[in-house]
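Left out: one protein chain. Kept in place: all the others.
Labels run A, B and C following the written order; every chain starts at residue 1.
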Amino acid sequence: MTRYLLRRIVETLAVLLLLSACVYAVFYVLPGDPARLICGKICLPDQLTAIHQKLGLDQPLWEQYLHFLQGLVAGRDYSSGPSVNHCPAPCLGYSFQTDQPVTGLLLDRLPVSLSLTLGAAVLWLVIGVGTGLVSGLRPGSLADRALTAVALAGTATPVFVLGLVLLLVFCVYLAWLPFPGYVPLTEDPVAWAQNLLLPWLTLALTTAVVYSRLTRTTLLEILAEDHIRTLRAYGVPERRIIGRHALRGTLTPIITLFGLHVGTVLGSTVLTESLFGLPGLGKLLIDAVNTIDVPVVVGATLLSGFAIVVGNTLADLLYHFADPRVHLT
Amino acid sequence: MRHYRVGLAIVAALVLIALTAPLLTALEGQDATGFHPELVNSALGGLPNGALGGISADHWLGVEPGTGRDIFARIVYGAQVSLGVAIGATVVQVLIGTTVGLAAGMGGRLADGLLTRGIDLMMALPELIFAIALLVIVPAGFPRPLLLAGVIGVFGWGGTARLVRAQTLSLRTRDYVAAARLAGAGRVRVARREILPGVVAPVLTYAALLLPGNIVSEAGLSFLGIGVRPPTPSWGQMLSNASVWFRSDPMYVIIPAAAIFLAVLAFTLLGDGVRKAANPRTTGAAS
Amino acid sequence: MRTSHKVLTALVPLAALLAACGHNTQDAQGAKNSTAAFDPATCQGGTLRVLNQGDLTHYDPARLYTSGGGKIPTLLFRTLTTRNRVPGPDSTKVVPDLATDVGTPSDDAKTWTYHLKDGLKFEDGTPITSADIKYGIERSFAPELPGGAPYLRDWLKDAQNYGGPYKDGELSSIETPDDKTIIFKLRKPEGEFPYLATATQFAPVPKAKDTGVDYEKHPISSGPYKVESFDQSKHLVLVRNDNWSRQIDDQRLACPDRIEVTAGLDPAVVNQRLATGAGDDANAATTDVNLGPAELARLGSDPQLAAHVAHTHFGDTTYLAFNPKVKPFDDIKVREAISYAVNRQTVINAVGGSQLADPATTFLPDQAVFGYQPYDHFPAGPTGDPAKAKELLAQAGYPNGLTITLTHSTAQSGHGPGVATAIQDALKQAGITVNLEPLDPDSFDAKVNTPATEPGLSIDGWGADWPSGNPFLAPIFDGRQIIKSGGNFNLAQYDNPEVNDEIDAINKLTDPAAAAKRWGALDEKIGKEALTVPLYHSKDLLLFGKNVKNAWVSDWNGLYDLSVMSVK
């Protein structure tokens, strides 16, 4: 187990290193000079040079990358003239557009994205697995057919379409819910949940479809397996077979998928956050892309890559704990 | 199977609409880029005159707020972009995925190891984020639909590659491959005659399932404002523009939303049909 | 200042929809008139909240680019002069702030002398001296503190290569013979120097407290408020500065005891909160969130809400810029044809309709202070005159039409794709095929503002740093302001000695009224050359909370003024 974790950590680091190098190389060719943007509309050459120096843009690419890595481990100072901007480790860079360390910016936005994803995750698990079980236990029934149809419609409804529809229904016509903003959990838990309900539903319903289908097929497959037949041959009641044995096996792939899904936090929330104007990581990224705030883009991309790699490891671990046959190697 | 037929019918209709867009708009007597200031109320921010977003005999689906452009024409031309980009992206995904997967599956241990890691890395990339970033990097003058298809394709071939690799590895151990080797067939001949035919069917099935996802990707990127450039119409872009008009002009939202929904639904049904036809064993009881 | 609408957010969020949400909770008691029941004597107290979209970035007076003192900066930084805080056209006047008058010109307006008022103090109680003002200006030359307007470097003598006090010591062209007097030596006549002196660079900075780049974390206030906390980029809390009083400041009322600025909010959320006005939001205002086109329909049907809308009118012009160095725009007939062909109605609809923009036929904005003189050299009506355009094209040798390229920014707001497609459609009627060249905002700036790469036709916008003809016309048409290295705004690359001389002559005038008249005449004259096609002047609508009083709009910066508003 320890050996596995160590190996996984090393692998994760290797992947992240590679990822960061790719990201760095890609964004180096961005149009526009970030220094120019910082400098303002009318910029004099020596001002530009000073900013170049400060950002380290006058160094060759590989050297900039090394500095980036160094900052990640040990922190880094951006200095010129009489003052120094310190960016403490782990320093993902310094956003000169907003004049803040990228790490801080990301951490600022993280609670929003986490609130969104985790809340939605609970919903999509409950809805997805619940409907999947209903479908899988009575294949071909009216409920199963109805759910299949709903799931199909769900697959065909992108988040931005669903979000708009939900807003129109709940916010405009029924006026049951407040327009979504973001209230920190620590400030007012009720308002937090109320405000996030629509974004949660939007994200959850589109994802729940996947879980529902997976639960249904897995359940059907497991119910057709030999060990279920053994239980039946030994007079074990159907309720117990499903509740104790089939469910256990059904949840295993669900848990694994869940680990993978949670890792894709950032990627999956860009659209939802943009749609609802939630100030999360996805919104930060879109804004950063539009203002060519490269350090933020690099940082956010790395963070989401990191989340995915961690999610993969998490999925493996969960799988290991859920299924005694799986050995971590 | 009858769902599959419904899907096929809608897909066929959409393709026909996309192909005959100029004809259809000519039939309506409008075009996709013409402004009609007389059809909107400038004092109300450009709200279309008349009920239901200005639907009339001349403008079958109403007009855009602000510009007064014909929505029907923009929807049918938008179909070209939506389907074109999605199909193009799928082709890119299948080509790259099959090549990489086949190379990994047929290659030696080293090649396989490297390529597999590459595929894993590819799958670990936050696709949407990279697509967003790349769309910003490429100069604005580059033909946008091509770029979109390329970007969606380039970040979405991991699944295909994995599938092809797994299939190749599985086929490689089949006795008939051993028999072919004993019969004197070289690696290339084995790959071409024995492996590839076995890979094509699952890949095509998979591609059919990739397509609706690619439609959503294109719409999503356009929705984020980094898709095709105006005045080229695209459904996602229309929806994005429409989203602020939700209350005052709901038809403007409903029409592109319905178009996206219908297209994704149809391609999903078709993909499901293809999958079930190719692999009847997994047919669900409810279908 | 160009009006590039620095809102680059690609996705226009659901402003209309969100604004619609919660509409039912709107206070039905009826809105109070914003100016009624306002008495400066009893207005003190309460907390004014400012809900903003853009992040708060640099609160360093050297780095701010403001006009008339700025919206929030003016609460902290007093400057030599400032904008006049009265409703109506007089709000475009310059009035003294720290100084006793708007400045005494001498030597053909090449020397400007100011005397400080008595009793001026920083927030820590130390007196404000002319040396503090001089130091504040010098700091703005430091390369590590970029961001301010470029005029100082251009106007002050010996300042062209000055590198700021950290590197190059003092700047010789600013003299402080005593603690109360400060004298500026310019290298050319600048009649509008008093306007420039409203910029935050003219705010005093105590050298002893200067912490360089970190100064913005706690700038030393000379205004009615001081920083209580500045949570980087998101929250700024201002509280009363006890060393400030109305006795030493006749411009600011400073009614609220406390002003809390929250930044980084979604625009739709801001508008919704202001419209609903629940709880503290009734005491809120915004300085950067306008109402969008889709929200306008609602105003017509909701008079209570309409009472909380400020209609602003900031002078700017969006126009088509020709580069006559590129064929076929070297031919005035072609430029005229395009002037006739444009359909201003579709352009205005594309940017939000008649409530958000007025058609423009003059380059100067339609406000008297700029020297506006109405003219329409190529009368095409609201929807254009394609027949006339075709005729001109035929004369120019293009009887079968013409294909041209229009370069535009991809930024969704302002002169972005919406305007470009409207132009494309209008010119099509006149037989001109327009290919669009969309560029992301930075590439657009880089390409268009560098003479060597400038395209033949682009969509641009221009706004003035202060309400006067000079900053509106000179950067665009003064031949000596063609900047080869980039950052050039004279897009026609127009260098006419006659025009240059006239600009110099007007700059010598120190009477704004006299100057305005001649700027107007100059605009009318240049307009005949069809170097630009003025498209529209924009207007903005802003909401404010229902408890907010005295929220009249200044013509100077097109905004209600936080320093005179009250929540009591």
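The rule is simple: contacts are C-beta pairs under 8 Å (C-beta built on N, C-alpha and C of every residue); 3 or more make two chains touch, one makes a residue touch a chain.
By definition in this document, contacts and distances are computed from a predicted model.
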- Query: What is the protein name, per UniProt, of the chain that does not appear here: "Heme exporter protein B", "ABC transporter ATP-binding protein", "Cation:proton antiporter" or "Acyl-CoA dehydrogenase"?
  - Reply: "ABC transporter ATP-binding protein"
- Touching partners, among the displayed chains, of the absent chain: A, B
- Identified contact with the non-displayed chain, of A:77, A:188 or A:225: A:225
- Message: Of the residues B:52, B:91, B:154 or B:185, I need the one that contacts the missing chain.
- Response: B:185
- Query: Please identify, in ascending order, the residues of subunit A that touch the omitted chain?
  - Reply: 225-227, 229-237, 240, 245, 248-249, 252, 323-325
- Message: Counting contacts across the full complex, list the positions on subunit B that touch the omitted chain.
- Response: 174-176, 178-186, 189, 193-194, 197-198
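Just so we're on the same page, only the chains that are shown with their structure count from here on.
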- In whole angstrom, what separates the CA-based centres of subunit A and subunit B? 23
- Indicate the whole-number Å distance between the mean C-alpha point of subunit B and the mean C-alpha point of subunit C. 44
- Item | Mean-CA-position distance for subunit C and subunit A (Å) | 40
- Note on the structure: In subunit B, the residues touching two or more other chains are 136, 139, 223-224, 226, 240, 243, 246-247
- Message: By the touch rule stated above, which residues of subunit A touch at least two different other chains?
- Response: 31, 164, 167-168, 172, 274-275, 286, 290, 292
- Message: Considering only the defined contacts, which subunit C positions touch subunit A in the complex?
- Response: 1-2, 8-11, 13-14, 17-18, 20-24, 55, 57-58, 65, 142-144, 146-150, 153, 163, 166-167, 211-214, 232-234, 264-269, 272-273, 440, 442-443, 446, 485, 487
- subunit B touches which residues of subunit A in the complex? 15, 18-19, 26-27, 29-31, 135, 139-140, 144-145, 148, 152-153, 155-161, 164-165, 167-168, 172, 216-217, 220, 264, 266-268, 270-271, 274-275, 285-286, 289-290, 292, 297, 300-301, 304-305, 308-309, 312
- What residues of subunit B sit close enough to touch subunit A in their complex? 120-121, 124-130, 132-134, 136-137, 139, 212, 216, 219-220, 223-224, 226, 236, 239-240, 243, 246-247, 250, 253, 257, 260-262, 264-265, 268-269, 282, 284-287
